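All protein chains but one are shown in place.
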Amino acid sequence: MLSSKKKYIVNGNSGIKAQQIQFADQKQEFNKRPTKIGRRSLSRSISQSSTDSYSSAASYTDSSDDETSPRDKQQKNSKGNSDFCVKNIKQAEFGRREIEIAEQEMPALMALRKRAQGEKPLAGAKIVGCTHITAQTAVLMETLGALGAQCRWAACNIYSTLNEVAAALAESGFPVFAWKGESEDDFWWCIDRCVNVEGWQPNMILDDGGDLTHWIYKKYPNMFKKIKGIVEESVTGVHRLYQLSKAGKLCVPAMNVNDSVTKQKFDNLYCCRESILDGLKRTTDMMFGGKQVVVCGYGEVGKGCCAALKAMGSIVYVTEIDPICALQACMDGFRLVKLNEVIRQVDIVITCTGNKNVVTREHLDRMKNSCIVCNMGHSNTEIDVASLRTPELTWERVRSQVDHVIWPDGKRIVLLAEGRLLNLSCSTVPTFVLSITATTQALALIELYNAPEGRYKQDVYLLPKKMDEYVASLHLPTFDAHLTELTDEQAKYLGLNKNGPFKPNYYRY
Amino acid sequence: MLSSKKKYIVNGNSGIKAQQIQFADQKQEFNKRPTKIGRRSLSRSISQSSTDSYSSAASYTDSSDDETSPRDKQQKNSKGNSDFCVKNIKQAEFGRREIEIAEQEMPALMALRKRAQGEKPLAGAKIVGCTHITAQTAVLMETLGALGAQCRWAACNIYSTLNEVAAALAESGFPVFAWKGESEDDFWWCIDRCVNVEGWQPNMILDDGGDLTHWIYKKYPNMFKKIKGIVEESVTGVHRLYQLSKAGKLCVPAMNVNDSVTKQKFDNLYCCRESILDGLKRTTDMMFGGKQVVVCGYGEVGKGCCAALKAMGSIVYVTEIDPICALQACMDGFRLVKLNEVIRQVDIVITCTGNKNVVTREHLDRMKNSCIVCNMGHSNTEIDVASLRTPELTWERVRSQVDHVIWPDGKRIVLLAEGRLLNLSCSTVPTFVLSITATTQALALIELYNAPEGRYKQDVYLLPKKMDEYVASLHLPTFDAHLTELTDEQAKYLGLNKNGPFKPNYYRY
Amino acid sequence: MLSSKKKYIVNGNSGIKAQQIQFADQKQEFNKRPTKIGRRSLSRSISQSSTDSYSSAASYTDSSDDETSPRDKQQKNSKGNSDFCVKNIKQAEFGRREIEIAEQEMPALMALRKRAQGEKPLAGAKIVGCTHITAQTAVLMETLGALGAQCRWAACNIYSTLNEVAAALAESGFPVFAWKGESEDDFWWCIDRCVNVEGWQPNMILDDGGDLTHWIYKKYPNMFKKIKGIVEESVTGVHRLYQLSKAGKLCVPAMNVNDSVTKQKFDNLYCCRESILDGLKRTTDMMFGGKQVVVCGYGEVGKGCCAALKAMGSIVYVTEIDPICALQACMDGFRLVKLNEVIRQVDIVITCTGNKNVVTREHLDRMKNSCIVCNMGHSNTEIDVASLRTPELTWERVRSQVDHVIWPDGKRIVLLAEGRLLNLSCSTVPTFVLSITATTQALALIELYNAPEGRYKQDVYLLPKKMDEYVASLHLPTFDAHLTELTDEQAKYLGLNKNGPFKPNYYRY
Partner (left out) sequence: MLSSKKKYIVNGNSGIKAQQIQFADQKQEFNKRPTKIGRRSLSRSISQSSTDSYSSAASYTDSSDDETSPRDKQQKNSKGNSDFCVKNIKQAEFGRREIEIAEQEMPALMALRKRAQGEKPLAGAKIVGCTHITAQTAVLMETLGALGAQCRWAACNIYSTLNEVAAALAESGFPVFAWKGESEDDFWWCIDRCVNVEGWQPNMILDDGGDLTHWIYKKYPNMFKKIKGIVEESVTGVHRLYQLSKAGKLCVPAMNVNDSVTKQKFDNLYCCRESILDGLKRTTDMMFGGKQVVVCGYGEVGKGCCAALKAMGSIVYVTEIDPICALQACMDGFRLVKLNEVIRQVDIVITCTGNKNVVTREHLDRMKNSCIVCNMGHSNTEIDVASLRTPELTWERVRSQVDHVIWPDGKRIVLLAEGRLLNLSCSTVPTFVLSITATTQALALIELYNAPEGRYKQDVYLLPKKMDEYVASLHLPTFDAHLTELTDEQAKYLGLNKNGPFKPNYYRY
């Protein structure tokens, strides 16, 4: 097991956005689990996800006064259908508008719908899904529907559901079971309502975190006989699948869509290049020009942060443990230091390592007054925030997501999001990034559903490179970008198919 | 064979510096080769390499008046040793100074020497080498010597030998057989003198292009019984090795050092980021600011060219065939176009695709007056230069490496290096980049020589990631860069060894 | 008059942040003004300023339920003093904390206080001020106090007062007359309470917009006999002063601090480089990478916007009327176009010209769906927003400061801040920028107050370059920046005083 763990854990080092990473010590196993530990880790799983919920996941309309549990309500959509459970079906109109706005920024899914007018590549597919329920997910679900699939859906996070969007989906006839603020019991109840249906049995699973998969394994193992495959997006869920596979218990093919090139580059490099600036501005209104910043970790996330801050006139130092990434930092124009060398002089400390205790109490003690400390990397382990919860230090909440931690001598450290992910807590994820993920998921479902017998075995697969390239190509029109086509002669010369794939699997981009 | 070819060829696509790439149609096979074709392709191999010789490979001192063939001379070094063949042993002093200067910029090799003062990891190694003979190679050879090895050396290119350096090596006792301007017959004679020696038999091969390996296969196949391994640097040579392996004829382990991360990044991205500017300036003295440029291909080379020109104030367009690289170009701020869309308006056209006929006569006909056309990518296939050698066009050589091709209506196209590689023809390769390559070679030799029985079989291997990281770490002191070390606790948390490797093999950097 | 107007107006062209610019057609004259028009333009002046109030100028604590006018309340501070009029003296503690936080980012003023511990350069000064009342202004006021001055203060804007800060100032004994949400009548009443006092007569004026100066001219002209000078910060106020001067009616020296180098560079280039990103993100959550943007105007503001967006991976086009700025745009790597050439293809339109109707209805009609339109330049004249208020177009407010304007065919334009200044409406001004302004004001007061008789006549002066340099030098410690000092020999060689000024007045920086 150690080698398999290592295989994925190192992936997260040097800056993979680690909100999706769950490490060995926090991890439940699906089988052989004693009830108590099972419960504990399960609930921990939920609460961990919930702390990382998107900041944009606030409810649009004010319905907080309604205290009745959705499970106790009788609701019907305008067509008289009641196979759903949402907060308030009346919010459907508002949610529909949000979905329509999202559609405009998800051209790839809309293109898939268009191409599917003739053929229905998912005709006959019965997809059960468990993801964040947002306007972008709704566009995905309605695309799957347009491609011929039937869907039933639950939320993968007890806080992240947008009630209006869930209502809009229910109104259009999707059996959706989700609301913002579910209890743990609600959480599993919703999932169960998706799979445990009279006269309907899923043949595809779309999961984000592995809870849905886990539930079916635990409660309805026989269902897997009809299931053609699992598509999993998160590092956590992918890790669980590899464990199942290693233990010989994975009984259907699974697709790991987390490690596709486009997803990785957009989730990490390109998205963080923007969100580091956004997160810092929204919380502190600081000026970047001339500020001294140390960025811990020069993986994709660190590269994005460094590039952005350098461009805005900050002076950026980098720390690294990996000499190759370190050499890249040098060639890109950053002084490579140990944290101790610069900790007294910097104005901002940013962690992007996927590691733990990168910023220790000792470092915090040595920082100068007004130093800003934040985390772009891993759940909430990178900064040793716990070490700050001692009697001699005073905490002062100055804004949402901004605490001043005050030393006895009056020195203040500005801690953002209590050490949780700045990019999720204090910034937003652009729809365009979510579009890439959603398109990847849709294509993975189509691939698994239509693959000829025998192409995929009971194992975990990466998305075929050709599909990765296809996802990219579907997003090029957004930029009015015009791809060049190989001539026959050129394709022959290069030994390539004109339609790709264009690179070997190990190509680094 | 097709799949194996594809495997390597695609590697070259989108900008791998293709001087090292030799494609199927130009390639000799080692076996089953009919004599005539064998001779032809052999000589073509030589001449192709020679056209790509480094521009810096000019002889420092003027000894061109000496017309006697070195093979006909009787030369002894100051200790009376005559086991070498160079142009003029008297040039040794000048060459020694060049070597000393190079030593200062190759700190990693010097560090290896220092660490070897206690142990001699290559004690007993008998290395026969065939590479470019330059000051940097000399530092490598003398490092191998310091590590305990005995070496014999020939040149891998008939033009690239620096006679003074060869003389300096001969003077210090290295059996070197090489001079600038060898004939084809000389070329093979020199190689033969390295391996065909009384009382000395090599047990390691260091090759660049595969000619030495080929010669031993052909002439002294029994020698392989004692040979522990081959280290090969070039794409061409690596390709030959994979073919041998595929045909089941590789009889010793071989190390492909061409595809290590550091080598790739430095040879392509970082080096080209600088050499594109240098090559254009030295040839045309043009101003970059405000110029419209189209860069064909957004692989590592294209990324380097685009970044540099954008930084200098050029307006850069990109063409690509691969949608993933295309999307990267978009996110990096470049308009993705087809060449035809911008060909009338651009001031500069740069090819970095590894493809052929990317710039056709039709494109050239449509370019505006004074448009500069050059190639950073592949031998001389990317621009269809042959199509310009027609009677209606006039060629005017205005400087070394600069031709004006003049249309009947007076329009001039400025063609650089006749479509050969700008970075090699009109720029220089920094010693630091060569240092990374040389260190990688030295470590690969040490690894193969010391590997326990059975670690490596009769196959082609990539440098272990840990060694790649070690090469990087040896170059960090150049930048006064300070690496952070994992604590025990952190290493355990990440599931990593504190000394690396720090990333899985598929990590993209 | 035309030439004098031109002198100032052109200053604002090509991107001076025009919130401070008031043009001829909107401008009241102090003299010869018929009562009615006078009133109208006066009230317009107020309302114009109020629409441009800082977004950060929201009250921190919720006291909106208190409907009693401060003028009707009896309030005393803890020392029994009642010479002030603020919303609620009990908010003083909260305001004090805000002031303390601001102090930490205004090191230059704190340095001035420290240096003043020995000498009191403003001892005897009686300053009446009329500015925005924010934490930063409070730091300025308390600095003036520490330098020896007595101050009385009113707000220059009916909306921008932070009630808590005003309370804190009143609590420490400053006679402050200001609250958020004054009526026009309140506005003048507050100003009057500052100047019309028994036994206290001002000898210095610090004004922002010219309303205070105007009031004294109109009501208490005799007061000018004792006044040593006026310091004015805004373009509007400066323009009024030049008019007075031209008409021969300026009866004291005045200092134009608007045009100092540091203020200009920070208010425009450096501040906008950051606020364009911030303003767009906060309103639209868009991704910058790959977006096509047209920036109208390449003055300091345009330069800042272009640099930031280019760095974030946008493709930026520029429009200009001035060929010199246009050539700079070219050399900086931007395609110079007419708006019509790119209006159909861009994703974002940003105006920074200081001009009017730069974006017309015709342009808006041709924009593509989802195009974002915003203004960084001048009040609200640059985009012809009025032309969008026609029956066939639907406006939809989707967020604060974000409207969708919907065409009959469904096309949506995303209009930010209704065409008002994005940087003020949807972003914040960093304290560091305000620090530079406040320090400049303090030094101007010191200079005017201490200048020997005859140095300044009844005219408008620019801050002496030496003082501009001094402001800069006071801000260097923030960046831990170490200035080099000329040796005697070098100073002699350059013909410079070692303490500056270091450049001639026309130097362009």
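Order of writing sets the labels: A, B and C. Residues in every chain begin at 1.
The rule is simple: a residue touches a chain if its C-beta (ideal position, glycine included) is under 8 Å from a C-beta of that chain, and two chains touch if they have at least 3 such contacts.
Keep in mind that this is a model prediction, so the values were computed, not measured.
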*asked:* Using the touch definition from the top, which of A:D83, A:D332 or A:D365 touches the missing chain?
replied: A:D332
*Per the definition of touch given earlier, which of B:R193, B:K263, B:R282 or B:R420 contacts the omitted chain?*
B:R282
*Looking at the whole complex, which of C:R113, C:K265, C:K368 or C:R399 touches the chain that is not displayed?*
C:K265
*Would you indicate which residue among C:V176, C:V316 or C:L339 is in contact with the undisplayed chain?*
C:L339
_In the complete complex, the non-displayed chain touches which residues of subunit C?_
2, 5-7, 9-11, 13-14, 23-25, 261-262, 264-266, 270, 319-331, 335-339, 341, 354-358, 381, 468-470, 472-473, 475-476, 479, 481-487, 489-490, 493-496, 500, 502-509
*In the full complex, which residues of subunit B touch the absent chain?*
56, 101, 104-105, 270-271, 273-274, 277-278, 281-282, 285-290, 292, 308, 311-313, 345, 369-370, 398, 412, 427-428, 430-433, 478-481
*What is the set of subunit A residues that contact the non-displayed chain in the whole complex?*
289-290, 310, 312-315, 330-335
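We take it that only the chains that are shown with their structure count from here on.
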*When every step has to jump to a touching chain, what is the lowest number of steps that links subunit A to subunit C?*
1
*asked:* Suppose each chain is reduced to the average of its Cα coordinates; what separation in Å results between subunit A and subunit B?
replied: 41
*Rounded Å distance between subunit B and subunit C, as computed from the means of their C-alpha atoms*: 59
*Which subunit B residues touch at least two other chains?*
330-331, 335
